[in-house]
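Let me give you the structure first, and then I'll get to my questions.
The complex appears here without one of its protein chains, the remainder shown in place.
Right after this comes chain A.
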Amino acid sequence: MASVPAVLTSEWTKIRTVASTIWTLLIALVVTVAMSAGLCALMKSNFSDLSEKDKLTFDPTAISMSGMVLGQLAMIVFGVLVVGNEYSSGMIRTSLAAVPQRTTFLLSKIAVAGVLALVVGQITAFCSFFLGQALLGDHRTTLGSENVLRAVAGGGLYMGLIGIFAMGVASILRSSMLSLGILMPLFFLVSPILNSVSQTQKIAQYLPDQAGQKITQVVTDTSSDVSYGPWAGLAILVGWVVLFVIGALILLRKRDA
């Protein structure tokens, strides 16, 4: 069988030798941190205008990571391109001729790209948190407060897992364009819309992004009646990721390249 460390090294070389990797990950970080910082600064200057109820449920941790809503899209692009590039360039045939053990091939690729996405996710989450808290001034919280560390580290996990989810989707669809065409509107429009209407929220709460984002909340949002906690939410996201990666593996083994 193929040497796993050799395949991992090869996949790392593939990732670091294309420009799209650096750009998408950098954009994920910058967009998340910038948008979170902007919202934190805005919140600080308008805090006195909030209603009593909003003041009580104010979640300084969640708002300092709210930029993830936008930043995750860059993470999705990263995940899609890592896998989709193989198909759009035709490289997949060369790659599979070099590593015909297809499970080893795809798992190595996802492992390398996934670890990178998780690391960048964590850096993004912590940068976003610290800059946000600094801008919130008197309303800030600290990592030592209850559940805050869980929320910040969880936010990093969320970013990474969304990237891995995108890798699974792109591998199943074998096309970057098609994958982005489905994932972008789903995460940017469909999911938030469904989640804001109470009738559809029961279903929308189980979508990967809605479930996964619960981990970033420290103060429970009383306006929505979500039936699970932060860790259960992350578990739902992990479930989605596992489902799509297994689906991708089964299809890759069966299909002609």
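Heads up, the rule we're going with is that a contact is a pair of C-beta atoms (placed from the backbone, for glycine too) under 8 Å apart; a residue touches a chain by one contact, two chains touch by 3 or more; residues count from 1.
Quick note on the criterion: contacts and distances are computed from a predicted model.
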Among "Molybdopterin synthase sulfur carrier subunit", "Sarcosine oxidase subunit delta", "Arylesterase" or "ABC transporter ATP-binding protein", go ahead and choose the protein name stored in UniProt for the chain not displayed. "ABC transporter ATP-binding protein"
Residue, one of A:14, A:44, A:140 or A:214, that touches the chain absent here: A:14
Against the chain that's been left off, what residues of chain A make contact? List them. 1-3, 6-7, 9-11, 13-14, 17-20, 85-86, 89-101, 254, 256-257
